[in-house]
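The complex appears here minus one protein chain, its other protein chains still in place.
Presenting chain A:
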């Protein structure tokens, strides 16, 4: 569990949590075969919230955020994203997916396409944006993640940190209203973690609604407005970061925090 110190001053002027509901999850349950991975999840995410989800491995945190864009199917309960309920209706699923960006642990860039093509593919084929316009948008976001000069290279030529920043830019090119991060830094070398976290902090500063599964507690303290701790498929504790780290309530949370912060 590496911990990159967050040294920069965070600009909080645009980080505002509104009353508008972005994601509403009620009584959601999911099973893998007979294994009950997610149990009675209830959770509301308002627009502008920055939520960090943590917990031991196998606690269901990745599965939870993967349910939000239906990479995993839930079997009971209700998930409403931006007013669209996730059911087996493919139209709804495609609608939600084009509104929700996702960044993966292993980047999952398309190795047969250049960086620029990775970024323009979905806008061109899903949003029907003209190619030239899509390329301009892509270059805008590539500048934002500070790698415009790599646009014509292939993912295999980039470092892990650069690839993850491309993956973030690729998601942003769809102009999502919500971003999901599934352990975005856990496959990276320590010195590359910082560059990815910086990109994520900038995104938070612009007021993006974010759900991050991560063990970067420095990031949680600096940026999150809420930390959720999960264990055995349930939400065990949630609180604002200061309270969560300094004054954890449940024994399970205390044990977890002592394990990841105690070295």
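Heads up, the rule we're going with is that contacts are C-beta pairs under 8 Å (C-beta built on N, C-alpha and C of every residue); 3 or more make two chains touch, one makes a residue touch a chain; residues count from 1.
By our rule, contacts and distances are computed from a predicted model.
**Student:** Looking at what's absent rather than what's present, what does UniProt name the missing chain, "DNA repair protein RecO", "Amino acid ABC transporter permease", "Acetolactate synthase" or "Lipid-transfer protein"?
**Tutor:** "Amino acid ABC transporter permease"
**Student:** Can you tell me which of A:84, A:98 or A:186 touches the chain that was removed from the display?
**Tutor:** A:98
**Student:** Quick one: say which of A:38, A:174 or A:227 touches the chain that got left out.
**Tutor:** Selected residue, touching the omitted chain: A:174.
**Student:** For the chain that's not shown, point to the residue among A:29, A:108, A:159 or A:221 touching it.
**Tutor:** Candidates A:29, A:108, A:159 or A:221; residue touching the omitted chain: A:108.
**Student:** Which residue numbers on chain A touch the omitted chain?
**Tutor:** 69-71, 90, 94, 97-98, 100-102, 104, 106-112, 121-122, 125-126, 154, 156-157, 170-171, 174
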